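Quick one: this structure, given as structure tokens, is what I'll be asking you about.
Note that one protein chain of the assembly has been removed; the remaining protein chains are unaltered in position.
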Amino acid sequence: MGKDESLTMTIITLLTDFGTSDPYVAEVKAVLLSGAPGATLVDVTHDIRPGDIRSAAFVLGRTWHRFPLGTVHLAVVDPGVGTPRPALLLRAHGHIFVGPDNGIFSAVLHDAVVEAVELHVPAGAAPTFHGRDLFAPAAAAAARGCSLHELGEQLAFAPRRLAYTEPRQEGRGAVGEVIYVDRFGTLVTNLPPELARDATDVRVEELEVGPVRRTFSDVPSGAMVAFIGSGRTLEVAVRDGSATDTLHVGVGARVELRY
Amino acid sequence: MGKDESLTMTIITLLTDFGTSDPYVAEVKAVLLSGAPGATLVDVTHDIRPGDIRSAAFVLGRTWHRFPLGTVHLAVVDPGVGTPRPALLLRAHGHIFVGPDNGIFSAVLHDAVVEAVELHVPAGAAPTFHGRDLFAPAAAAAARGCSLHELGEQLAFAPRRLAYTEPRQEGRGAVGEVIYVDRFGTLVTNLPPELARDATDVRVEELEVGPVRRTFSDVPSGAMVAFIGSGRTLEVAVRDGSATDTLHVGVGARVELRY
Partner (left out) sequence: MGKDESLTMTIITLLTDFGTSDPYVAEVKAVLLSGAPGATLVDVTHDIRPGDIRSAAFVLGRTWHRFPLGTVHLAVVDPGVGTPRPALLLRAHGHIFVGPDNGIFSAVLHDAVVEAVELHVPAGAAPTFHGRDLFAPAAAAAARGCSLHELGEQLAFAPRRLAYTEPRQEGRGAVGEVIYVDRFGTLVTNLPPELARDATDVRVEELEVGPVRRTFSDVPSGAMVAFIGSGRTLEVAVRDGSATDTLHVGVGARVELRY
């Protein structure tokens, strides 16, 4: 094919629990590139644990805002596919978001002015694969520049948000929890720098980790260390090792700060 | 580099058993982008079990037809690399297919008018890596618009097809089998909607699954369910679980329908 003036340069990101062994991701990409020729596709991840909306919301919350304005984010972790749960297309912060109304956009909706439409299920859509038959065509249309009102009806209710446990002061300290564990076994917490920065003592469950440091190279290999992570919350790691394996804790573990 | 009027916009899809840990996929992509600058590369999957031509043919069969006309599909699951098995470039249904003649294109060849050429092994090609040294250069040339007869000699025989067990009527019912198991543990069968749609009773081996329903959300969490899947054949799943783990069956398992 030659060059085509109607090509879009829009970026479309993909975040799913489909894995990368099966045909599913390629079927979605085929629909995207058919509907939005020239779009740049970026895999965020397809390795979300099946149905784990909470992790998907965390990963989306860390990534979307680093992409250029106008990026379309397709996020399909959708254990309720085929049920009457609404299908959403949102515009917030100058980005577009497409996916099920199950809380996956919680981190995006925080503090945002949101325009939202509910997508209609196209005739013939497979009830088990809205990623391909409902969300991908809508994402492609948005990438082509279709307006929200062409793609669905204005939402008559607020998009769903996950409930989060907020960090809290407790006596002379503060308490939060582990919200994500990464491939290095690092524990990501919900404790923001304002609370964590000056802590002289971090404990995970009953285990002493020590003061908050600058980075994991401030301790010897094999030692535990707490620091403000690259996502701007407190993290607990083992240098050249795995904190989740060493401490035998995961998502939900209690993290306590003393000053 | 500046923009170049000779850029191609063609999509090239990649389907291999190379995995994604080793240098192999990147070596192939480097050859593709060197030979067809500007091409859009789409990974179908690289996680086919080494040498599993049957799964590769299934995945290719589900995906190729959703891409735009003119797409080049590079499919290299090739346990016979280095033997005299022919290397193919096919045109069928307005798409181009490149890979070994071992049955990997079976699903594409069904009902198709096929033009086919046999590729010559370039001098110096590594006998263990035709993906990089034989198939990728041919795919890049096809993406650039080279004609079939520039790339090889007209095939003097029919491309190889895998033998498939067809679903059959048996008494007052029908019998098929599991042909693929996906990451969710869902059992994909070879039973088409015409046979399956009205079944009141589905059995996998001796196990009762129940009637054919619309989708897995028609049963409670943890229950078994049969439905017409997104690939338009009968599937058997466990809602929020894994049918392959629950039923202890996999590819080849007998699936029986009663009406």
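Note that the chains take the letters A and B in the order they are written out, and that residue 1 is the start of every chain.
Just so we're on the same page, contacts are C-beta pairs under 8 Å (C-beta built on N, C-alpha and C of every residue); 3 or more make two chains touch, one makes a residue touch a chain.
Remember, it's a predicted structure, so these values are computed and weren't measured experimentally.
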Kindly state which of the options B:Ser34, B:Thr200 or B:Ser221 is in contact with the chain not pictured. B:Ser34
Quick one: which of A:Ser21, A:Ser34 or A:Thr63 touches the chain that's been left out? A:Thr63
Absent chain, residues of chain A that touch it: 5, 7-11, 13, 20, 40, 42-48, 58-59, 62-63, 66-68, 70, 182-184, 214-218, 227, 229-231, 235, 240
Would you write out the residues of chain B that touch the absent chain, in ascending order? 1-4, 7, 18-27, 29-31, 33-34, 37-38, 41, 50-51, 79-83, 126-129, 132-133
